[in-house]
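With one protein chain held back, the other chains of the complex are shown just where they sit.
Chain naming follows the written order as A, B and C, and within any one chain the residues start at number 1.
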Amino acid sequence: MAEQQDDPKKLEEFQERIDNGETIEPKDWMPSRYRSQLIRMMSQHAHSEVVGMLPEGNWITRAPSLRRKLILLSKVQDEAGHGLYLYSATETLGASREEVLQQLLEGKAKYSSIFNYPTLSWADVMVIGWLVDGAAIINQTMLARSSYGPYSRAMVRICKEESFHKKQGYEMVATMAQGTPEQQEMVQDAVNRWWWPTMMMFGPHDDDSPNSAELIKWGVKSKTNDELRQSFVDRHVEEAKAVGIEIPDPELEFNEETGHYEFGEIDWDEFWNVVKGNGPMNRERMKAKQEAHENGKWVREAAEEYARKKRLQKEKAS
Amino acid sequence: MAEQQDDPKKLEEFQERIDNGETIEPKDWMPSRYRSQLIRMMSQHAHSEVVGMLPEGNWITRAPSLRRKLILLSKVQDEAGHGLYLYSATETLGASREEVLQQLLEGKAKYSSIFNYPTLSWADVMVIGWLVDGAAIINQTMLARSSYGPYSRAMVRICKEESFHKKQGYEMVATMAQGTPEQQEMVQDAVNRWWWPTMMMFGPHDDDSPNSAELIKWGVKSKTNDELRQSFVDRHVEEAKAVGIEIPDPELEFNEETGHYEFGEIDWDEFWNVVKGNGPMNRERMKAKQEAHENGKWVREAAEEYARKKRLQKEKAS
Amino acid sequence: KEAFFEYLIRLADDRLILGHRLSEWCGHGPILEEDIALANVALDDIGHSAALYEYAAEVEGEGRHRDDIVYFRDDVDYRNVKMVELPKGDFGFTIARQLLFSAFSYFLYERLKDAEDEQFSGMIDKHLKEIKYHLRHSREWTLRLGDGTEESHDRIQAAFNELWTYTDALFYMDEVDELLIEKGIAVDLNDFKDEWKQLVTDVLEEATLEVPDFDQFMQSGGRKGLHTEHLGHLLAEMQHLRRSYPDATWE
Partner (left out) sequence: KEAFFEYLIRLADDRLILGHRLSEWCGHGPILEEDIALANVALDDIGHSAALYEYAAEVEGEGRHRDDIVYFRDDVDYRNVKMVELPKGDFGFTIARQLLFSAFSYFLYERLKDAEDEQFSGMIDKHLKEIKYHLRHSREWTLRLGDGTEESHDRIQAAFNELWTYTDALFYMDEVDELLIEKGIAVDLNDFKDEWKQLVTDVLEEATLEVPDFDQFMQSGGRKGLHTEHLGHLLAEMQHLRRSYPDATWE
């Protein structure tokens, strides 16, 4: 979508509405850049849900108990639901699902980099529930207060389910951390591998985040990346302590004065590498989605053709 | 190949050579029916080696020790070698490998019905080594004295390797029969499932075996189906006893007078069903071979095209 | 008691293994709605099996946990029909199998819900509602694929042709059934075989598909532990982690 110049007067009125904490609805006037930024954000968010099904889905067939198999399957199904919900919310801005999906499949759209890491053990999946969903919740809790109505409503609903997912993940992490020596090792190893990628989920430092200021001005976001990251650390370090998990950051230290944990620097080379498509699983994830799409082509065509035939029959009959 | 009438005089001379125990070689005159019967037998034999790779190959990736993995892989490789060897021997009669392979892939040629049973446990693979290779050896020892030179020479070589396979299978059967309770159960279960199908390997009763008399007259075979089956029983019942395996035949009994074991009747309905293509795995086996052939098409075409190019280059250069 | 245990295991194994195959679709479906729908059916199937296993363990009365039954039996001890263990195939194959199996389940559960064992019939009654949805879902897709494009028609026709030989085993009965029919727990599967055939025939015909020959050679064996080679691979994957650490808690 080409960015057009917005009427300055309307723009001013719009900013006033935002500043008054009003909610913007699909039929309302909005700046074209507001629209395009939201489309970008929301479709990325939707893609993340959909691609996020893969690393966890990788363990459904190997879950070590029926209860855990059902919980995991249900979680992954929820993610598909979130994806659907977010695609619909994005459509209220005039960007069709087909269109944004096509951008994903062509590698033009992004999704959360965290899903470009592999799930090597069962503990990984549990740690994803705890850390990754934990990080997502922090972000989404903020977005639930976003100025765009459909987005904020989607977030409220999604957040509720993700809190449940996080709880389930944390529960198993706790069980493993207090389980057999092998389980303890397995879950600690998973935390060692997932901690830093999760920290990266909040994006670059505020100084390197060009979109942040604009999004905050428009009431889409209300906190900066670094603020969100700090909340994540504060909360999850405590949770780790509670079950005897070590956080793989030697610089981690509680600052009595600020009441916050201080932590080490993220490996930004790794961050940008993964963003650029060079993570351990970027290719595999794209391949999986492309293959699913390709293999499903005949099914979608059949459904369309069948619907067309039925329509025709109805028309004839009437 | 259409059966043509043979010169009665030549036919008589041929029979004389057979009766004198002479060996027939590819360039020798032979009755057209002798040729066609041999092509049928030998290509079936080749197909059996090739299809026989599948049930055992099914366990290579799951072998429970490196030693056993290597033994099994090597065994299955030997079978491919036997197939190749037998296809070559069949070609001496003017039937090309492509031609007979095509018959297999189109479901027109037979292969040993035993391979239409599934290998459900590791013990199955060991029991195949012991019983199925054991049965094959009895048959092949006889065929090693067959009147057709290339066939008998192929059999000598193959027999030697199969004796080795049988020994390795029997060894593991013995280990399992004296192993943990689970191993004992596993190996006994395998014998229960494979005993009768193995008994069927020798074919119908002599009365129902139309080809037998002719093949014996021409010195291809020297024993009837029932005679071979008896040898199999006599030998393997003793081997089972030695390691504490029970043979699943309540009618099995040693006859002091004849010096042979008497045994129960084969379920001939099952036999004919499997022969007709309705065994538990007939479709799967054919599908596996057809898919391998289909997936390999581009490779064979490439090899041919490359060879053509190289030939051309050589011709140009000279 | 032993017969009832065996009966519950047969029901449960069918549903667990079918649910496993369906769960393999998760993230790989043709459209997002079907990722959700198939996961939903998988959740139901595995959920139903979990309830059945749990009750089976209770009936057995030896203090086993349902997971002991699931994770520590080998393929020859599984009692599911072969149909459900076949690889998931393409979407057409999955739908065709769902139609055949769900239709069977539907008629079976309609009758089992009056079984003279309250805990059992209560469970069945609860699951029946979900099975009706499975049947509707697979019926609708059979129509779409059968009466969709030429390619989809051919694909799902091929799927039905391939699956047909496995259908009769759904109606397998032996002394386990006989004993439990007497007790008013099990039902005679022959009672609804014709209805099942009629339903399947109707759907296939409406979908412009050819109904394969019901009188062809039919595979059997699953209920006696005689499976295809696929089940062993499925179980290797399913059980590997749990068997690797048998002393650990995974709830």
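Going forward, a contact is a pair of C-beta atoms (placed from the backbone, for glycine too) under 8 Å apart; a residue touches a chain by one contact, two chains touch by 3 or more.
Quick caveat: nothing in here was measured; it's all calculated off a predicted structure.
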| item | value |
| --- | --- |
| Chains still shown that are in contact with the chain withheld from the display | A, B, C |
| Residue touching the undisplayed chain, where the options are B:26, B:107, B:244 or B:296 | B:296 |
| Sole residue of C:126, C:183 or C:240 that reaches the chain not shown, by the stated touch rule | C:240 |
| Among B:20, B:65 or B:318, residue touching the chain not depicted | B:65 |
| Hidden partner interface residues of chain B, rising order | 50, 53-54, 57, 60-70, 73-74, 76-77, 80-81, 83-84, 87, 122, 175, 179-180, 182-183, 288, 291-292, 295-306, 309 |
| Interface with the unshown chain - residue positions in chain A | 55, 58, 62, 118-121, 186, 189, 193, 273, 276, 278, 280-281, 283-284 |
| For chain C, residues in touch with the removed chain | 74, 233, 235-237, 239-241, 243-244 |
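Operating definition for what follows: only the chains that are shown with their structure count from here on.
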| item | value |
| --- | --- |
| Of all other chains, the one whose Cα centre sits farthest from chain A | B |
| Highest C-beta pair count, chain pair | A-C |
| Separation of mean Cα positions, chain C and chain B [Å, integer] | 37 |
| Chain centre separation (chain A, chain B; CA means) in Å | 58 |
| Chain A, residues touching no fewer than two other chains | none |
| For chain C, residues contacting two or more additional chains | none |
